[in-house]
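Data first, discussion second: the structure below is written as structure tokens.
Just one protein chain is left out here, and the rest sit where they should.
So that you can tell them apart, the chains are marked A and B in the order they are listed, and the count of residues begins at 1 in each.
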Amino acid sequence: MRLDKEESKKYLKEIRRDMPASKHISTVFRAFLTGGIICCIGQGISDIYKNFLLKGAEEDTIAGLTTLTIILITGILTGLGVYDKIGNFGGAGSIVPITGFANSVVSPAIEHKREGVILGLCSNMFTIAGPVIVFGISASVIVGIIYLFV
Amino acid sequence: MTIFLTYLKVFAVGGIICVSGQILINFTKLTSARILVIFLLLGVFLEAIGVFKYLKDFAGAGVTIPITGFGSNLAKGAIKGAKESGFFGAVTGGVKAAAAGLSGAIFIGFFVALFSNSKSKT
Partner (left out) sequence: MNRQTIFFKNPVAITHTAAIGGPKEGEGPVGKYFDYVLSDDLLKQKSHEHAEIEMQLHVVRCLLNKAKLADIDVDCIFAGDLMDEIIGCNFAMRELDVPFMGLYNACATFGESLILGAAMIDGGFFENAVCSTTSHFATAERQYRFPLELGSQRTPLSQWTVTGAAAVLLENGKNTDCPVRITCGTVGKVVDYGVSDANDMGAVMVPAAMNTLIEHFKDTGRSPDYYDLIATGDLGHAGSRVLQKLMAEKGYELKDNYTDCGILIFNREAQNVIQGGSGACCSTLVFSSYIYNKLRNGTIKKVLLVPTGALLSKTSSLQGETIPAIAHAVSVEVVG
């Protein structure tokens, strides 16, 4: 039994339950806090490399090492089952940073490990983060080609 | 004092980027994969039109740690490659510049997953 389009729209409108304003404020605040803290940790790691561990290294090296370090920390937190709790608290604050990308690579890999290393873990590693890589690389190639002509 | 100010800027800008992501989630029900792609492409775009480096000078990790930083890296590499070695560079430059994030995520993801299992959630 189906409703036609018009009636269906009416039903959807009738039952629409908007999120209360308090939920919006709280999720946005938590995203701000979580995102801000993660970025500050990134800045801290980068400062430590720049000022102590690798004085005088190139900026790109330091940026790359910072990314690696953050991905490593996220990977470990995901493996320990902690990152999903941060995610539940922080929402977009823990998705948008590079930590969210790392988490979306590691979590399906862990989830599918029980179907084997090759066909489970490896094949499912990019079920969530795949589009990021496809879009990222394709966009970069397009940008590069455009720059050949300008 | 300058250190405090630097970190304040990092915190504020990073936080605001994440807030815009949260607002998208709250009002459009986008899932994490789409949110990541949107901010990645934003980074590619900002880099391509030459705006990203000013943001980076201002907020440092506040714009490079969000996935926009990864996007900007990809675009920056492709532009650099295009300038240095033409078409071949345009195609390969992006991945070269983003190699840290890519191989880091794959390698670390592989090893972490080998040694951990999903936990029960309550």
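Operating definition for what follows: a contact is a pair of C-beta atoms (placed from the backbone, for glycine too) under 8 Å apart; a residue touches a chain by one contact, two chains touch by 3 or more.
Keep in mind it's a predicted model, so treat the numbers as computed, not measured.
Asker: Of the residues listed, A:43, A:69, A:94 or A:140, which one is in contact with the missing chain?
Answerer: Residue touching the chain left out of view: A:94.
Asker: Which subunit B residues would touch the chain omitted from the figure, given the whole complex?
Answerer: Contacting residues on subunit B, toward the hidden partner: 25, 29, 31-32, 118-122.
Asker: In the complete complex, the non-displayed chain touches which residues of subunit A?
Answerer: Touching the missing chain: residues 1-3, 5, 7-9, 11-12, 15, 17, 19, 23, 27, 78-79, 81, 83-88, 90-91, 94-95, 100, 103-104, 106-108, 110-112, 114, 128.
As a convention for this text, only the chains that are shown with their structure count from here on.
Asker: In their shared complex, at which residues does subunit A touch subunit B?
Answerer: The contact residues of subunit A facing subunit B are 19, 23-24, 27-28, 31-40, 42-43, 46, 60, 63-68, 70-72, 75-76, 78-81, 84, 90-93, 95-102, 104-107, 109-111, 113, 117, 121-122, 125, 128-133, 135-137, 139-141, 143-148.
Asker: Which positions of subunit B touch subunit A when the two form their complex?
Answerer: 6-7, 10-26, 32-37, 39-41, 44, 47-48, 60-62, 64-67, 69-71, 73-75, 77-79, 81-83, 86-87, 89-91, 93-95, 97-102, 104-106, 108-119, 121
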